[in-house]
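Right, one structure below, let's go through it.
A single protein chain has been omitted from the complex, and every remaining protein chain is retained in its original position.
And then subunit A:
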Amino acid sequence: MDFELTPEQIQVRDMVREFAQREVAPHIRDWDAKGEYHPEVFRKMGELGILGLPIPERYGGGGFDYVSLALACEELEAVDTFLRVVISVHVGLNSLTLLQWGTEEQKQRWLVPQARGEKLATFALTEPGAGSDAGNIQTRAVRDGDSYVLNGEKMWISLANTADHFLVFATLDPSQKHRGLAAFMLERGMEGLTTGSIHGKLGIRAGDTGWISMQNVRVPAENMIGEPGEGFKIAMSAIDQGRFTVAAGACGLIRACLEASIKYCHERQAFGQEIGRFQLVQQMIAKMVKGYETSRLLVFRAAELKNRGIRNTRETSLAKWVACDAAFEAANDAVQIHGAYGFSNEYPVERYLRNSRGAVIYEGTREIHQVLQAEYALGYRVDRPLRCPQPPAQAFEEQEARA
């Protein structure tokens, strides 16, 4: 076990931090207040290579490991959640899933431009009538000659209105529930595919969350990722990656709460002393430190398993649950520490609170993670080997090849 970051990991962290601080931090209060969306930021992330960070160099990515990915997510969400969300859907849920399950041809066609940041991608599983119960989705895919015809609605999809590529899940046979699902890559511009944005959100107001509607969208059979009936497994392994980025991002949100709170504790006086001197305020600070450090350790453990290509569903779920709960609690306490000022957007902590709320719902609700952890502990749940296991990070792949 080694807790030292490598020089490259430090460089990735510093570069992403500078990018977010320089390009987004000065504007974010305004963007959030107006619900303004600035996708040009993603172009810059693409130019810097952030949108292909963990994808091997041979597929146009940076070839960095999962610790670097975690550090990048932390830095992005320390500025605003919408920046980390693009990593979750574009990199975690879509690109890494193509890397794991796609054929060589599919990787060349979609993964390479995504890793280079030339195309943006998202992941569409949730529907108006099915979220946690993903086996029950109603979007239908019907075989017709050498293509499938898709009909249905997707809801709460991040980057729905921005992405070029969509990893869409549909059922081939509703009576088969989760065994009947299949995964397809759809491209913007396909006939019958429309998207829109959802307004009136509590948080991530500088980001795009939306819906996708498919009306007789004809999708060539070669756009199916994996095999018919494998859709549910693909969705779950995608979520192993997405959850990881959410957990790592939550660490950044906790850190931002901690930094803002410490600063305010030193500035604000009450009863003749800095409010940081009050033990009940100290308790909130201590809990933020605990949340940050424990969440980070869980994230880094999951990262180590991912680096080596070892199954990590259980560990990633634990990291996601712990980190997102801790982030919500930290943000809530940060508002408390700021008193009435925390209740206005003069300070960033109210934005942190609103942004932290979503992550207790998406990528597995808090309740779903509790059920998972209990089932693993009780022996009701066992992970079986996948047809396509998650590949190790590039550096570890190279190590293995040498050995």
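Annotations for the structure displayed:
As a working rule, contacts are C-beta pairs under 8 Å (C-beta built on N, C-alpha and C of every residue); 3 or more make two chains touch, one makes a residue touch a chain; residues count from 1.
In the analysis below, contacts and distances are computed from a predicted model.
In the listed set "Aldehyde oxidase", "ABC transporter permease subunit", "Fe-S cluster assembly ATP-binding protein" or "Electron transfer flavoprotein subunit beta/FixA family protein", the entry agreeing with the UniProt name of the missing subunit chain is "Electron transfer flavoprotein subunit beta/FixA family protein".
Which of A:D30, A:E47 or A:E398 touches the hidden chain is settled by the complete complex: it is A:E47. Of the listed residues A:E36, A:E57 or A:E293, the one in contact with the hidden chain in the full complex is A:E57.
Contact between subunit A and the absent chain runs through residues 7-8, 10-12, 14-15, 18-19, 22, 47-50, 52-53, 57, 62-64, 341.
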